[in-house]
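Taken from a larger complex, these chains appear in their original positions, while the remainder are omitted.
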Amino acid sequence: MNKIVIVTGTPGAGKTSIVDGVIKEGGRIKYKTVSMGTEMNNLAVKKRLVKNRDEIRKLHPKTIEKLRGEALVKISKMNGNLILDTHATVKSANRYVPGFSSREIGILSGLKAFVYIDSEATDIIIRRARDRNRTRDVDNIEELKQQREINLSLIASYSIQSEVPVPIFIIENRENKLEQAIAQAKDIIQKIFNEN
Amino acid sequence: MNKIVIVTGTPGAGKTSIVDGVIKEGGRIKYKTVSMGTEMNNLAVKKRLVKNRDEIRKLHPKTIEKLRGEALVKISKMNGNLILDTHATVKSANRYVPGFSSREIGILSGLKAFVYIDSEATDIIIRRARDRNRTRDVDNIEELKQQREINLSLIASYSIQSEVPVPIFIIENRENKLEQAIAQAKDIIQKIFNEN
């Protein structure tokens, strides 16, 4: 049995920095993080399908689907309080692939909340430019707004697939205010794991 | 057997004023209003869980879920033409809880349409400031836009859960134009109950 909080957001919104910060701060209730991308990557490396993380999105869609399904089943069997770091959509150029189908989100029976890390399009562009570890598309404000719209629509759809609605938390990660965003995320996550 | 029109909108958009106005105007086809909040409140008072309406949102999420489920079953058994006044989302600070899950909206088998009362963020802020009967969060335009986005996404999702799509009507409630909004809502509601 587990309790799962899905933390998601557009790449560059600060998802990973916030999750890392929350883990570092700790707190009364214990939890661990699981990254959907890392789980899929580990499975793909084990199967010798890829050498590094950014290669996953270049795999055949059917292979990605299979990896995602296996990763979800693995996560659903983990014990304890889990923060699941994942994409709401995977975007490449003008192609958006939702992170999960309704059926797949249903695999995570311990799901308690969505935390969406939101950020100004201009801040995202600056952060992405700084991050040289990842190969990413060139960005523009219109496309970032579009991805945000699709992300929020998907999360709204996911949130009503369970027996009862799953709450959605939106955290605004402002430039130079990472500490506040981390503190806010920590409080929310502690409360969710404590409450349920 | 009943026919249900769900009237919803962000608090302060004028949902209740419009529903009251529609009822006052009457019309050829008879109908009554049911408020999701009032039904849940009545159940909660009966069970001695709360003393007044604004206390409901402070109950434990699991208690709220149970009250919502019971209220939905009760409403689904009422006869006649029903206008159901309800929240698309319940918001407190940056936490959004959808009004219903897909499964819960399915309880309302007589559902014929959604009427979304929409309003400018600035008008909503003015109306909320005037309304001293309710304890509400401090508001800002960005959050109101965000809630509107989530509300519309949820209604779009709800509208495709039935056998066939449920129509969505959007009524713009402009400041000082309440009479027009009421007239528009009345025409829509009369037509829906007459048609189906």
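Per-chain residue numbering starts at 1, and chain names A and B are given in the order in which the chains are listed.
Simple rule for what comes next: contacts are C-beta pairs under 8 Å (C-beta built on N, C-alpha and C of every residue); 3 or more make two chains touch, one makes a residue touch a chain.
Note that this is a predicted model, so its numbers are computed, not measured.
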Complete complex - number of sequence copies, 2 represented: 3
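One rule holds in what follows: only the chains that are shown with their structure count from here on.
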Euclidean distance of C-alpha centroids - subunit A vs subunit B, Å: 31
Partner subunit B, residues of subunit A touching it in the complex: 149, 152-153, 156-157, 159-172, 184, 188, 195-196
Subunit B to subunit A touching residues, read off their complex: 60-61, 65, 68-69, 94-105, 146, 149-150, 153-154, 156-158
